[in-house]
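Removed from the display is one protein chain of the complex; every other protein chain stays in position.
Labels A and B are assigned to the chains in the order they are written; within every chain, residues are numbered from 1.
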Amino acid sequence: MTLFARSRAAVRGGAFLAIVGLMVVLQRAVPADAISEYRTTGLALGFALVAATLVGNLADTFRLPRLSGYLIFGLACGPYVANLLTPVMARQLQLVNGLAITLIALVAGLEINIVRMRRRLGPMMAFGSVTILSVFVGLLTLFVIAWPWLPIAPDATGLQRLALPVVLTTLVVSFSPTVTIAVMAESRARGPLSELVLTVVILADLALILFFTLAMQFARSVSGVVPADDISLLTRLFWEVAGSLAYGTLLGSLFALYLRLIGREITVVLLALCVLVTGTSALLHFEALLVALAAGLAVENIAPFQGDALHDAVERGALPLLVVFFVAAGANLNLHALAELGWLALALSGLRLVGLWLGACAGRRVARLDTSETAAAWTGLVAQAGVTFGLAGIVATEFRDWGMKVQTLVVAIGALNVLIGPMLFRAALVQAGEIGRLDSASPVPTESSVRVPNG
Amino acid sequence: MSRETRLLLATITVSAVVLVALSRFRFPERPAIVAASAPPLELLAARATYDELSGVVATVESRISPSLVVLRLAPNIPDEPRTLSDVLGSGTSDAAVNHVPGLRIGDTTAIAAVDGDARFFALPGDPSGIIPQRLATDSVRRLSLLHVSPDPGSRLRSTTLGELRTPTYVVVVEGTRAGLSYRPLFVGGGDRFLDPRWESPLLAVGAVALASPGSLIFSLEGQFLGSVVVEEGTLAIAEAREVVATADRLSALGSHGPFDAGISVQSLTTQLAAALGVDHGVLIAEVHPAGPVADVLQSLDVITTLNGRPVDSVDEFLLRLARRIPESDVTLTVIRDGGNLTLSLGQSPDAEPPGSVPLGGLDVTAQPGSGTRVVSVASGSAGATAGLRAGDVIRRAGHVSQPTPAQLAAIVQTLAPDAYLALTIDRAGSQRILAFGAIGGPADADAPR
Partner (left out) sequence: MPPGSWRAFAPARHAALGFSEHAAPSLVFVLTGVVLGPELLDVLSVNLLAQFDPAVSVTLAVLGIFVGSGLSAAASHGRVTFWWVTGATLQGLITFGTVAAAMYLLLHQWGLPLPVDPLTGAAVLGLCSTVSAAVRETGSGTASNAARIADFDDLLLVALGAFAVAWLAGWSSLVVVVGLTLVAGVVIAVAGAALLAFSGTAPERSVFVTGTVFLLGGAAAYTGTSPLVSGCVAGLLWARMQRSVTALVDSDLKKLQHPLVVILLIIAGASIQFTYQLLWLAAPLVLFRLTGKLIGSLVTARLFGLPAGLLATYLAPPGLLGIALALNIQQVLSTGDTLLVSAVTASTVAAELLALVLVIFQPLALSSVEAA
């Protein structure tokens, strides 16, 4: 280790300890539950930004993704462990979630250059569909058979015996586009593996909306709750998906126009766009993720030059948001659920991994994408985050009796997956040699496929 | 003089003139109601979005629901004989039914804001069908310790106590026909006030719409914060510590009626104060010769402090005195004949309410041709529990028709401890049947179990 490196390590360690010490002292002086939550937000944000970035750097030195560092930091400082980030603070940190998800989805959209990916788009969609379907069917079969031994509703009979596993499977199978895209963005990765995984998670997100709505309908009709009118359900689904994409395309096109004609104060306008997307999506019952994705897609494909410059600006400016997002995710991980279900969650998580790997194998066969890059594509599907937890929450609120137990199980499995997923995916990206390729990639889309360098 | 100096002098002059002119005014009295739009930067404003709060409430519900139970009760009016027209006319027979949440204290005991004269029903959907039983009542605080069905599946036996610090969100648990309802409630900066029924100050909540009396308050972390009570027409929260302390005391000592000292008191008017040479306090008008304080207090005594706290009003004094626990001392500071005395009401057993009679607390007289007429019914007695009222005519006691007072007394005396006697009474022209329990037996609802 050079002198510089040693000094840097020492300084960073010292700064980290100083800031942690400051947090401890402040919380001793003023207990966090005694004051209004607004007074804790600034401190929580500052603490998360500085200390978590340091932990992320540390993770990087151990060849782990930085966001795993942020997650572990959030976990360690969160309410369940050190309680430096009290429950109130952990809730406050989630305020950036909407904005962060929008930004991440925008980045994802900017990655997808349809011209560049045109040839491979078909096989990638096929791969994605087969993988998702096979994982779903596999896990569903497993859950239906093993239902009496699962601590959810062991004495369910008849159609309930099918409906409840369907809901559980949908939640367990769900992937997290945000975590996967964040890993790719953070590693500045580009290449066949990244593109494949990106396409699959986006496809999976669309599929998830569909599956989840249908599964909930099924469960509602089986539980005797009056289900919504089928026609209106389809209309709503259509509105949610197609409407989000259309709205996002519109916004993206306008933004691309702005970039082309004016092109000033990009950061501010971008921020305003994200705020607009987050705010209006909720009002119009759209999916903010899909809207931002479509916007990024529009910009990248309508104005590719501006798209790359924007991509750069976004990635450089998005780091604070990502840090806080993942710290919040870590701090809000429900360790009680994990402690309660410990071995079961571990086993199910492992089974999910196996299922993903097998499903990906099948997908590769069917889509004829059997290359070295795609062999590791399943690693990008391991992570689960906010979307899964949010949907589990909806299930718990709607079906009091078994919904809570499903939520606990899903949250426990998700906690494990969000920790190991990024590490696995990043290792795969390193293996495929796609780390840092984004910086060296040319702005003009070429038809030729990118060669994978050795090592 | 330079231009600046002239400008400055001019400005100072103008300022002085304005200052003098403005200081003549008085700001017009306006009602302290802020304009319709809520003030910004309101740190106390409702911030949480519905989704987040509903998630938190759901989590809290899952955490605390094993320690809660819902009670279905109605005022203890004896079953009135009803005809078809009564049912058709009134609409529902459950008009007076109330639902109150109870907090489990032990395996089979719970505490709830229930008065001494309510009776319980089983819940409609409850498979066990067990009817809660009242074990003991603190009639001053209107809390009762109840025996409820045990819950085999629940793991939580005690809920952690928390302190209510405003402003904050809390979870209100109320009883409904379908069970317990949980909802979030924002409690803003609250003023606390002392009430004679409680040791520590109560927190004023506000309008009745916010929470119904008897509902329980929990924090967003699932800690028990208190119970909603109505004192002097104001809705307030009694601290959790107090509620649990009452429960503990009830289970240890059992219930006891409010301590009736057998005195009547008057407030001090200026003239009376001048006449007696005191400046504040409560004046004793009369002391019952057979009462518990007959040898301690006298008429014309002015009581200035009770247990160290100054006494301001008649009602407050009576309430605070009523809270006396049988084994505890009460120290009074009394002004008698111009001199200060410190008196203590020692460990005297609860005095019998004056005017008790051996016939289950009834004063009866013969009504030739009909039976026996009830003149008066002592509260808390067996007669009151049975539902007898002054003016009722007992036409039949068991198999004896038109019983005389002596016959009635004889039948009552020979009743077995847990037996009941059916009385046919005439009340306001209509006939009804009441159940009269043996004196000192289990029908005496206030006896500790």
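Here is the rule we use: a contact is a pair of C-beta atoms (placed from the backbone, for glycine too) under 8 Å apart; a residue touches a chain by one contact, two chains touch by 3 or more.
Being a predicted model, the structure only gives us computed values, none of them experimental.
Chemist: Give the residue, chosen from A:Ala18, A:Ala146, A:Leu284 or A:Ala347, that touches the chain omitted from the document.
Modeler: A:Ala18
Chemist: Among A:Ser36, A:Thr235 or A:Ser372, single out the residue that touches the unshown chain.
Modeler: A:Ser36
Chemist: Against the chain that's been left off, what residues of chain A make contact? List them.
Modeler: 7-8, 11-12, 14-15, 18-19, 22, 26, 29-30, 35-36, 38-50, 53-54, 57, 95, 268, 315-317, 319-320, 323
Chemist: In the full complex, which residues of chain B touch the absent chain?
Modeler: 2-5, 7-8, 11-12, 14-15, 18-19, 22-28, 30, 32, 34-35, 37-47, 189
Just so we're on the same page, only the chains that are shown with their structure count from here on.
Chemist: Averaged over CA atoms, how far is the centre of chain A from the centre of chain B? Could you give it in whole Å?
Modeler: 54
Chemist: Applying the document's contact rule, which stretches of chain A touch chain B when the two form their complex?
Modeler: Its residues touching chain B are 33-34, 36-38, 87, 91, 393, 396-397, 404.
Chemist: What residues on chain B touch chain A, complex-wise?
Modeler: 43-44, 47, 52, 54-55, 58, 62, 165, 167, 221
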